[in-house]
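A single protein chain has been removed from this complex, and every other one stays in its place.
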Amino acid sequence: MALVSEPIRVLVADDNRTDRTLLSRIVAREGHRVIEAIDGVDAIEKFHAERPQIVLLDALMPRLDGFEVARRIREVPGDTFVPIIFLTSLTEADELARCLLAGGDDFMSKPYNSVILRAKITALERMRQLHVTMQQQRDEIARYNERLLREQQAAKDIFDSVAHSGCLAARNIRHLISPLAVFNGDVVLAARNPAGSMYVLLGDFTGHGLTASIGAMPLAEIFYGMTQKGFLLGDVLRECNRKLKDILPVGYFCCATMVDFNFQKGTVEVWSGGLPDAYITRRDGGGPAVPVVSRHLPLGVVSSSRFDASTEVFELADGDRLLMCTDGLLESRNDAGEMFGSDRMIAILDRGCAADAFEALKEAAYAHMGEQLREDDLTMVEVTMLDEREIDAPMPTYVASGQIGPRDWSLSFELGPSSLQEFNPLPLLQHVLMEVPALRVRGGVIFTVLSELYTNALDHGVMGLSSVVKSTANGFTDYYRRRVEALSALVDGYVRFEFTSRASDSGGYLKIRVRDSGPGFDVSILQAARAKLTGAYHGRGLSLLYQLCDSLTFHGVGNDVEAEFRWGGDGPA
Amino acid sequence: MGEEFSALIDVFRSDSRRLVEAIDEAMAQNDAEKLRHQSHGLKGACINLGAADLAALCADIEAIGRSGDCGAARQLLAPLRCEFEAVSAALDSLKI
Partner (left out) sequence: MTIRSEVSADGRGLTIAVEGRFDFSAHRDFRETYESLDTEPDKFTVDMRDATYLDSSALGMLLLLRDHAGGDAAEVRIVNCNPDVRKILTISNFEQLFEIR
């Protein structure tokens, strides 16, 4: 028989002296400390004074019977568990049951048997110690949980400041991010690039928690850094994918949709990997919602060499919208466990009023979930196409290393066919130009001019694509498809940039000359068109260039164009 | 058990004598509740010390006490005293 290792304090309460003495002797022989009580009231007093660890309690006692004593002991506040053994010469089953119902943990019938009593004390002491251990573990878990919640809250604060940021307050963006969830891993980022486009990224990290916040940091950093520097959508995505693939453990990834809203061209370029269909809704019942389907693996799944950054382009008129959501919306359940689903979503979008769709969808989702809001995991973003002049989100600002910058310099930079296929030179060139202090205030304009000149040289010059396609129905979509084909088939050709800049304290100039390997075009037609102010020859791009530059000159056969910016009073003759 | 046992027998003798008197008193006062309680207490001690006949007598008295009729218990008082003395004597003979 295993003995209780540590001596404990045992309260023996019995008004019958013979029984009490007998029992006390047995307990004392086991090495425990005995506290005797002569009746129920005495038992309660001794219980409070001596804090016994086990109570042996006679059922029938004067003043206060054992049942009442047990009830009062159980009512003592606190977490301490004190086992009670009823002592009884009662033999009827229901009387014995009453002992247990009154709060006893066991009973002991007369005549007392020291072997059985010892076994019972041992068993109950084991139970008591188990209870103590459980209590300690419970307290530890509670403390741990509290710490975890505190840390999660801190992580969420950091996450929110990183993950839901940028120009989300812009007039043309509406977004919903569930306020209840400590962490749902959803990320919404928005920023304008130097050309005035707006990049928006909706991401949904797997592993709602720390992995999400760990992934969100570099994602946001890359997004903002590269968008501001003028990198293309594909460049930003490739870098995001590379970084997430590097840092996230296998099996963790980020489903994402990233879009480039080009307000000048009225297009949206979309890359989507792993998120549910986004929808384009037309202003004033301009037809049914158009699904924009996920074509790619989520970010962070495959290595750079396998990553596919190809995009789709859609044309949007002013007032048309793109609505994106994470699977939380579609998978939100009602009381019956039924998911919201894409059918409900499409039905709302097809009601025809694009302007109200976002609110209608939000209300429908909340109504669907009813009291199930604890599952709240709704993230939606809607971006509206507007006239660029109405966009209130700020353009990137430039901070350069020096106050004076380069004052007399030139740069020649030529890209061959494989560079044209793989490399976007604009962020690099923009970076150089922004070292000139006077150009920084016109950073957006210069980037736009640079990218228009480059696009014209590459698309119409080197690849010989006609911009006429753009003006037909689905023109942009067709155009971009052809462009991707032509680019991948490119085997020769070049685009050369030449920059010349002079500056003094009173003023200066920058000349950007771009020459391509294409056949050029009949410049006289262009000049005639400009004389008639139709401004329509080369599409919106060229008329924009005329507006933005201080001067624009075509040389030779038209494959050689020179744009000039002047400041102060010191320009070239 | 040696000395402890002797001491226990002394406790039994004095305490139980008190209980026998209390039972007598309860009968005289026609106090059924007291009768039941005291005989129950004595019964417990008897069971513990192995005094089976005395315990049986106590149980009978306790049952009568529960029924509320003290009068019926009177005839058991003499056998109770008699048996108690016999038990006491027997226990004494076990003492060293």
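Quick notes
To keep things simple, chains are lettered A and B as they appear, and every chain counts its residues starting from 1.
Please note the rule applied: contacts are C-beta pairs under 8 Å (C-beta built on N, C-alpha and C of every residue); 3 or more make two chains touch, one makes a residue touch a chain.
Note that the structure is a prediction, hence the values are computed from the model and not measured.
The hidden chain, counted over the whole complex, makes contact with A. Residue A:Leu275 is the one among A:Ile73, A:Leu275 or A:Leu426 that touches the chain not shown. The chain that is not drawn here is touched, among residues A:Phe253, A:Tyr398 or A:Phe497, by A:Phe253. The chain that is not drawn here is touched, among residues A:Gly234, A:Pro298 or A:Gly443, by A:Pro298.
Hidden from this view is one chain, which touches subunit A at 204, 206-207, 250-253, 255, 273-276, 294-298, 301-302, 306, 327.
By definition in this document, only the chains that are shown with their structure count from here on.
By the touch criterion stated above, subunit A contacts subunit B in their complex at residues 15-19, 21-22, 25, 60, 62, 89, 110-112. Those residues of subunit B that touch subunit A in the shared complex are 4, 7-8, 11-12, 14-16, 37, 40-41, 43-45, 47-50.
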